[in-house]
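Yeah, one chain of the complex is gone here, protein chain that is, but the others are all in their spots.
The chains carry the letters A, B and C, assigned in the order they are written, with residues numbered from 1 in each.
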Amino acid sequence: MDKRVDMSVQIADLRLKNPVMPASGCFAFGKEMADWYDLSLLGAIVVKATTLEPRLGNPTPRVAETPGGMLNAIGLQNPGVEKVIGEELPHLRKYDLPVIVNVAGTAIEDYVETAKRLSDSGYADALELNISCPNVKCGGIQFGVDPIVAAELVSHVKAAIKVPLIVKLSPNVTDIAEMARAVEAAGADAISMINTLVGMSIDIAKRKPLIAIETGGLSGPAVKPIAVRMVYQVAQAVKVPIIGMGGIMNGEDAIEFMMAGASAVAVGTANFVDPYACPNIIAQMETWCREHDVERVADLTGVARKQGGFLVADRIR
Amino acid sequence: MDKRVDMSVQIADLRLKNPVMPASGCFAFGKEMADWYDLSLLGAIVVKATTLEPRLGNPTPRVAETPGGMLNAIGLQNPGVEKVIGEELPHLRKYDLPVIVNVAGTAIEDYVETAKRLSDSGYADALELNISCPNVKCGGIQFGVDPIVAAELVSHVKAAIKVPLIVKLSPNVTDIAEMARAVEAAGADAISMINTLVGMSIDIAKRKPLIAIETGGLSGPAVKPIAVRMVYQVAQAVKVPIIGMGGIMNGEDAIEFMMAGASAVAVGTANFVDPYACPNIIAQMETWCREHDVERVADLTGVARKQGGFLVADRIR
Amino acid sequence: MTIWKVTDHVAIADQMMRLTMEAEGELPDYRPGQFLHIRVTDGFDHLLRRPISLCLVEPDTKQLTIVYRISGKGTKLLSEKRKGDRLDVLGPLGQSFPIHTGDRHALLIGGGIGVPPMLELAKQLAGKGIRVTTIVGFQSAKQAILIEELSAYGEVLVATNDGSLGRQGLVTEYMTDGLLALADRFYACGPSPMLSAVQRVMQDKVDGYLSLEERMGCGIGLCAGCVHKAKLPDGTVGYRKVCKEGPVFPAQEVVFHG
Partner (left out) sequence: MTIWKVTDHVAIADQMMRLTMEAEGELPDYRPGQFLHIRVTDGFDHLLRRPISLCLVEPDTKQLTIVYRISGKGTKLLSEKRKGDRLDVLGPLGQSFPIHTGDRHALLIGGGIGVPPMLELAKQLAGKGIRVTTIVGFQSAKQAILIEELSAYGEVLVATNDGSLGRQGLVTEYMTDGLLALADRFYACGPSPMLSAVQRVMQDKVDGYLSLEERMGCGIGLCAGCVHKAKLPDGTVGYRKVCKEGPVFPAQEVVFHG
């Protein structure tokens, strides 16, 4: 009964006291959540996407409900890297946990500049590179869907920063393993996945899309099988650790991602349903481990992979 | 009150009395469903994938439940084209509706041969080319994810048959509009979409995937926002009609697909939840049209697209 | 997150429901204009909570009442809750209508589902000795709600679009210079076009507050889903979070166009 489970995990240079962190964009910059519980309970914190210049974001409606999920099109609203460093990040140093800052951009130059300033600020323990924006607006370059441009971006950013670099992959691609291999080769210290799937809902009474800019990113339990499959696939393609996410609502979901190959997990949409989602998931994972005689949660990483497992891509359906 | 709604739609040469058909693989060859209602109620019928040789299919478990959806990995089980023509299709001639036969294969040659025999048999009013198998087993050629090989396959099959050719697209691609343009240029008379998304669920108690061959195809309401987005996107990229599907559970869902740009819809997973799903959806669509003063259901096709609409791919998120 | 027990749930007008619930533990802090963020069903079928204003609180019996319209799937599911069911609720959340104790006369303006928050506000204003006049607007008599309840705290002026009850037209019909001259402050809640019209009429005449509605993701400031254009502290215009910085904003800060 009183057995203690070792909940700590390692992601690149970061030692996390447990494998659970909020997903970027689902936790703002942490201040709001700190009203609900002590953030030091978390394994790490991943804050909202930061860009070089302030971003207003998209018009509303920005969110819509879908079966088992939701669409969002926030549009990277943020006050810009200067204010993020000056006003948003310092308070997080009060807590005992690594701070991971999500970095977005439109071209290699602004990505690099933003990343460098964050790395130099001393307020970011790692950066998460958001290349998941399959968006022509992003300077016309599809960082998230083309392995060659993704690799180029990653290597430039990597060269400019001192903290570990996590690269966040988009699921809106034909071959996610290829993307993962490319960013690993270019210097990514870890991979986080998945960002949202591009989706749309139509308000049939109004005969137009529910989201103001038409499409949005799909997240929540609906996408979990796709996310688990991709983590499983990427875990067999690369050696760097994976932070898995996409529809995690409870401890069992988190364990499913670890078994698929993730070394840690991130929780997004669940925070909207229940503000205590992250601490609950940590507790549920620990209980599950205790009840199933798992001494170190890290031992679960990748156990669902068959002995002598074949590459899943070789025999899909 | 007594206004009649014109429910008929046109897909290539086929005139359908209403826009609803069962999706391939979710209706077997029609015999089982005929125990529940008169198949003549349907707009058309799409039967199970047919291959040149008999296929045993995959080991079990072949199905698993996911949040708002399901995974399947049936593996194209079918008795082979000879038996399909001899034993499975003739009974469908009893009903007043076009019969669409789904054709699968592993290389151009067997696709062409299967399609030709079905076309010559007189029992198929159209063929649906299943190129959605992102599978190295399929002769090593990824028909569903490479526009060039897809186009080559389509043009060969098209040349060999006399009936209209519908090409079914896979959603597991970076750019579905590119695939659509390629198969249209190669001679597709219509496009059906989407097939299932590759997914996985892990049984954490057993520490292994729930589906025997590990991954399966995700279908059901969970995928609807992805399917609607893709239909919306493809409707702006091609001129041929689209048969939309992916998570349609009721008349409103069907209307959502029509508004996104589909000319007809197919219903898969919903048949498993409720055997009367298709006739119910037809009735619900008709009621909705009557209540919203829509005289011809065909008028709904594409109305969600903005006037002077931009290409959705240009500004995703 | 508090669990409440449904103690009463009835239809009070066309598609309008009144739900009364009782706190299982302590009655949480509450102020007029705040909202509850309600989980309408378990499981993953309908993930996001639905924001509904608190309408009336009876602290003695720990009862809290909301009034809502069945507008879509979420409120439809909510309407299926039965007496005795338990309700998973966050809040009351958000910024409330500030009460200025020096005021003598307050003008309350509610349109449609913007009427419910006016009841608790009217009660609290009246309790502070502030005279209350409430203008309420509805599509038609069929949708009219809470007129009697509001009358307990002051005069109620009714407008309907089709003239089936009270004066025909919009709430702004009543906003004559005569009435405005008497008012120290106004409080308004309703659809955007109404709030925008109220803001225009009141401009430079009466100070007041607007309570905004936006589709919400989280309701607690995490997602930036619920933003509305407003003046920022530094004077520029930007998006502010309705759930956390609102739903109530000083009227002159809200930006409706551009």
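FYI, contacts are C-beta pairs under 8 Å (C-beta built on N, C-alpha and C of every residue); 3 or more make two chains touch, one makes a residue touch a chain.
What you are looking at is a predicted structure, and each value in this text was computed from that prediction instead of being measured.
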Touch list for the missing chain, restricted to displayed chains, reads A, B, C
Pick from B:S119, B:Q233, B:N271 or B:T301: which residue touches the chain that isn't shown?
-> B:N271
Among B:V20, B:V46, B:A64 or B:V240, choose the residue that contacts the chain missing from this document, as touch is defined above.
-> B:A64
The one residue from B:M249, B:V265, B:I281 or B:L300 touching the chain left out of view is B:M249
Across the whole complex, the chain not displayed is touched by subunit B residues 25-28, 31-33, 35-36, 48, 56-57, 60-65, 67-70, 72, 74, 77, 220-222, 249, 269, 271-276
Considering the whole complex rather than only what is displayed, give the residues of subunit C touching the chain that is not shown.
-> 41, 43-46
Residues in subunit A touching the chain absent from view = 67-68
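As a working rule, only the chains that are shown with their structure count from here on.
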Central chain (distance from its CA mean to the mean of all protein CA atoms) = A
Two chains sharing the most contacts, counting C-beta pairs only = A-B
Using CA atom averages as chain centres, what separation in Å is found between subunit A and subunit C?
-> 36
Between subunit B and subunit C, what's the gap in Å when you average each chain's C-alpha atoms?
-> 46
So, what's the distance in Å between the C-alpha centres of subunit B and subunit A?
-> 33
Residues of subunit B that touch two or more other chains: which are they?
-> 67-68
Enumerate the residues of subunit C that touch no fewer than two other chains.
-> 44-45
